[in-house]
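Have a look at the structure below, then the notes.
Every protein chain but one is kept in place in this view of the complex.
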Amino acid sequence: MFRTKFRSIVILVLVAMLTGVLGVSAQDGSVTFMSTQFNIVEESDKIRTILADFGEVEFVPSEEGPMIDLLRAEAETGEGSVDLIGALHGTFPVLQNEDVLFDLSDLLAQLEENYELPESFVELGKLGTADYQYYIPWMQATYIMAAHVSALEYLPEGADINALTWEQFAEWAKNIYDGTGEAQLGLPVAGLFHRFLEGYLYPSFTGGMVTGFKSPEAVAMWEWFRDELWPYVHPQSVTSYEFMQEPLLAGEVILAFDHTARLINAFNDKPDEFVGFPAPTGPAGLGFMPVVVGLGVPYTSADPDGAEALIDFLLQPETQGRVLQDLAFFPVVGGVDTTDLPEGVAIEAAAVEAQAASPDALPALLPVGLGDRGGEINEIYRNAFSRIVLNGEDIQTVLDDEGAALQSLLDETGAPCWPPDAPSEGACQLQ
Amino acid sequence: MTTRTLDPVQRRAIRQRQLRRASVYALAILIALWILLPIWLIGTMAFSTQQDVYGYPKQIAPIPFTTETMEFFVNQEGILEATRNSVLVAVITLVLSTAIAAPAGYAISRYFFAGRDAFRLGILAVRAFPIVILAVPLAVTFIEWGMFDKVYSVALMHTALTLPTTILVVSSVFASIPREFEEAAKVFGCNAYQAFIRVVLPLVIPGIAASAIFTFVMSWNEVFAATLLTIRNRTLPALILYSLNKSSLQFQYAGGFFMLAPSLVFIFVIRRYLFNMWGQITK
Amino acid sequence: MAEIRVENAVKTFGKVVAVDDVSLTVEDQEFVVLLGPSGCGKTTLLRAVAGLGIVDSGRIMIGDRDVTYLAPKDRNISMVFQSYAIFPHMRVFDNIAFGLKMKRTPKDEIQRRVQSAAELLHIESFLDRYPSQMSGGQRQRVAVARAIAVPTEVLLMDEPLSNLDALLRLEMRAELKRLLAELKVTTIYVTHDQIEALSMGDRIAVMRDGKILQFDSPTTVYDMPADRFVAGFIGTPPMNFLEGQVRRANGAIEVYIGDYALKPIPEMNETLARYDGQHIVAGIRAENMEALDTPAEDALRVTVLVVEPLGSQNLLTIRIGEDVIKVATHPDFRAAPDQDIWIRFPSSKIRWIDRDTGRALVPDLDKLVS
Partner (left out) sequence: MNKKKWNLAPYLLILPSFIYLAVFFAWPMVRSLQLAFVRDSQILPVLAEADPDADVVGRLEMQTQVAVVDRTRLDEVLPNGRTRPVYWFKIVGETEGGEQIEGWTHQKNVFIESRTTSETARVTSGEGAKEWTLDYVERMINDYRFTNALKTTLILIVLILPIQFVLAIVMALVLQAQLRGSTIFLYIYAIPLGISDLAAGLVWVSIFTQRGFLNTFLQQIGIINEPFIYLSADHQNWMIVAIVLAEVWRATSIVMVIVVSGLQAIPREYLEAGELFGASLWQRLRHIILPLLKPSLQVALILRTILAFQVFAVVVAITGGRVLTVLAYETYRWYDPGDSGFNNPNMAAAYAGFIMLISLAFAVFYLRTVRTQEEAARE
């Protein structure tokens, strides 16, 4: 009796050791593509399917921090496993600082012969230098608004859904509340809500993201947000809403703001029930946040030719079209066939187009130059929100407190101002 | 039953006795329900149709019964992988922890040596320390050593976390084997090693197996270290925690049940040893 | 030949001296009982002989071999443990065969020896059982069977009967005695039960505080205890003690208990003379006094406190001065509490003890303590 028990334990150990050994060994000669985008399993799957058409690609989704650590470590040894990286614009300044990326100027020249790349994005890829192309723009995304058709009847009179002001938007949310008895505007407070503050509210009301952080305009904005908008926001926004497509589909909210990739399921599943529209305009313009994703090649790449070929593949209008179709990230090259888009993507595309084309458009970049402390700036905006809106603290006090934290973050990292704030010599300064 | 008539005082005493017993029963059942009801509810959700999962009001039994929701969960990319990681981590932890703890537990229970009390105290102190204090620097160290995001690094961490408990449990298991068994073996011709293998080991294996299962459960459930130490090779709890707000209700309910189910079995297996294990530690 | 010789053994645990410079020789095939209250060092001494504890200093010889530092398995000994230490995961057969297997005895011989050991202890029908399926008494038999199955000349027993109930103990006591007489092994038997010691041992070593107080045959230990402790520890009831004063009267030595004079035997005169005028303790066993229901010339009048009829005798508790003593009488002797009776002390049965040292006073002390 005891003996058989003992034997089964021994077998268990052996099995464990074997699986451990097998689990560790995974090597091949393909191009390794590490990306901070598409690191949710469903998305990883889709991009892998697209990449399969290029050939042997090992797609490795990663968080930003570990990717930077890995590249740093590989640069030290001189030999690397990562051939190509895909990351948000905001990730690249850190890599620039580490000097781990090839200058892709030559590749860019070749690519520009075949593809039509927007000059502004190419310029972003130089990260403030004149002649060092750190990344090639890969794709873009942004944040837009979504509404269930049932919400449209509450739209304030005379308001144009494609040219709303924030005042009208708040009125709309209030109308819904008055009409249905429930707060049905959803904000992804558990998700990427900080972008809403940084890229939408602040630019729309103060004209900038950082410099006007504690300005009188900002105080007015917070007052408005607290009193006019927040009462009509669904309470579970704070605790549960990270991807707004879920509550939209579940019918808990009928009006929402989120990243295009986090709304797409709603538009795709029920294209007849949901409409997409641009963010509203504020006194200073229509602040919105385009998200640029770039491709860079670490000089430790074992196969830089393969990496460059893969960049070429990813920029082909056909590939860009498929990424748009399947993953709802928008193309950076011209000539992408948008006639046959899935309905959901088409809805988003129209809203994105309208948002960018607005005469008052005030595109706000993701924070730049904060290095590995990029996460902290988001927390400052979130803290301001929590303290002012949730806790009801005095607005000016909170903004002064958090503004001080913001200023010291900027000083310590030496980050100069980035759009929509006016460029600065040295670290960006709050007004 | 005797049919002899009892005087009223006796009858009242009997009735009071029965009443008291019944109320203890009622209390016992009430507490059992308090523990079982939530499990039943999450089980209900895990085996309801998608429609019922999203539906409101909720049902309190999985009718119609379906494995659709569980399938949805299991078929999520990464779940099987994470489950495999979790099992792997737990098994490595169990083996490592038991292998390292067994000799130490034996030493503590069988030898009087200088520093024994200090060692015991040290172990208690380790157990009393917050995991968080270890996880952060270990994560940093593992990155430096190139061991970050590996299944075995989580197992190493879990071993450190479970080792103190395992040592104390194992030592109490050994302590429950009378020293005279070993002495008898020695008198009748065994050396220390033979006495251990022939007499002590067969007797402690059930107890140690119980402690190993407990180690397994601790590792299986551990979130903090697993979340800090992994990015791609997430263990199940780490993966679920990570994708909590991103995921649908179906995912959450099924995930909750999926994590909880093995515990039902394991605790059942080791229930007889629980007091053995914890009782002696507290001394 | 397996004589056991312990020479100047010392064993300490921290500050406690468990065995204090003990020397002891157990003759070949002799049955020696180590008797004493718990904590007297008897088990420690036995374990030192077994090799389960190594003495701090001194020497232990078995036969001609110095085994002081040898491992137990190399001492060619056998042992019965207080808790039996029957392995719960082995059948009775394997338990009994354990020592033989360890010594790589041939299979058929194991079979034979286990069988005969089991028969000797009447457990041959339980060989296939696990210990958990047996009663305490049966397990005890298994423990003994295991010990005698191995061919050894030394058998050590550590309170083997203490976990049995009274009736079983009585039965096993006789059986063990018969068995050991048959086996002709040298045996050391540890117990705190003086009846066991008296009834079984060839010789008894009475221990206290790590020292042997007296090592002699049961009758000597009973009749001529070497000191007050031994006298009080052995016997049911233990020996009575009366304190008296030595006086020289008319050339004779007398010891006064109050007004009553005890008359020592003449052989003691010389020894007791040295205590003239001092206090001394007289020891006498309950059965050695004579109780009378009528006054007699040389009898002491006392008052009965308690009467305990025990069947074979009546045990009276009486008070004499400050002391309370027990007197055994014939069962026909009638007495009731508060009744006065008279007691006579036969001179030859009185043992004299030094009040301060507790040592027994005998004409030739050295004869008693060998």
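Which chain is which? They are A, B and C, in the order written, and residues in each are numbered from 1.
Assume a residue touches a chain if its C-beta (ideal position, glycine included) is under 8 Å from a C-beta of that chain, and two chains touch if they have at least 3 such contacts.
These numbers were taken from a predicted model, which means no experiment stands behind them.
Undergrad: For the chain left out of this view, which of B:I63, B:L121 or B:L264 touches it?
TA: B:L264
Undergrad: Which residue, A:T142, A:S301 or A:Q355, contacts the hidden chain when the whole complex is considered?
TA: Considering the complete complex, A:S301 is the one touching the chain left out.
Undergrad: Give me the subunit A residues in contact with the hidden chain, please.
TA: Interface with the chain not displayed, on the subunit A side: 63-66, 69, 78-79, 96-99, 102-103, 128-132, 189-190, 192, 235-236, 238-240, 242, 252, 299-304, 372-373, 375-376, 379, 382-383, 386-387, 390, 401-402, 414, 426-427.
Undergrad: Pick out the residues on subunit B that sit against the missing chain.
TA: Interface residues of subunit B facing the absent chain: 21, 24-25, 27-28, 31-32, 34-36, 38-39, 41-42, 45, 54-58, 60, 99-101, 103-104, 106-108, 110-111, 113, 116, 119, 122-123, 126-141, 156-157, 159-160, 163-164, 167, 192, 217, 220-224, 227-228, 231, 237, 240-242, 244-245, 249, 252-253, 255-256, 259-260, 262-264, 266-268, 271, 274-275, 278-283.
Here is the rule we go by: only the chains that are shown with their structure count from here on.
Undergrad: Would you kindly say which chain has the C-alpha centre located farthest from the C-alpha centre of subunit A?
TA: C
Undergrad: Can you compute the centre-to-centre distance for subunit A and subunit B, using the mean CA position of each chain? Integer Å is fine.
TA: 40
Undergrad: Please tell me the distance, in whole Å, between the geometric centres of subunit B and subunit C computed from their C-alpha atoms.
TA: Chain centres of subunit B and subunit C, defined by C-alpha means, are spaced 53 Å apart.
Undergrad: Just give me the whole-number Å value for how far the CA centre of subunit A lies from that of subunit C.
TA: 91
Undergrad: Can you tell me which residues of subunit A touch two or more of the remaining chains?
TA: Only 2 qualify.
Undergrad: Specify, in ascending order, the residues of subunit C that touch 2 or more different other chains.
TA: As it turns out, subunit C has residues touching two or more other chains at 89.
Undergrad: Which positions of subunit A touch subunit B when the two form their complex?
TA: It is residues 2-3, 5-6, 9, 12-13, 15-16, 19-20, 23-24, 40-42, 44-45, 60-63, 66, 69, 73, 190-191, 240-243, 246, 250 of subunit A that touch subunit B.
Undergrad: Considering the complex alone, what residue numbers of subunit B touch subunit C?
TA: Touch residues, subunit B against subunit C: 178, 180-181, 183-191, 194, 199, 202-203.
Undergrad: Subunit A touches which residues of subunit B in the complex?
TA: Spelled out, the residues of subunit B in touch with subunit A are 54, 76-78, 84, 88, 91-92, 95, 143, 146, 148-152, 202, 205-206, 209, 212, 231-232, 243, 245-246, 248-249.
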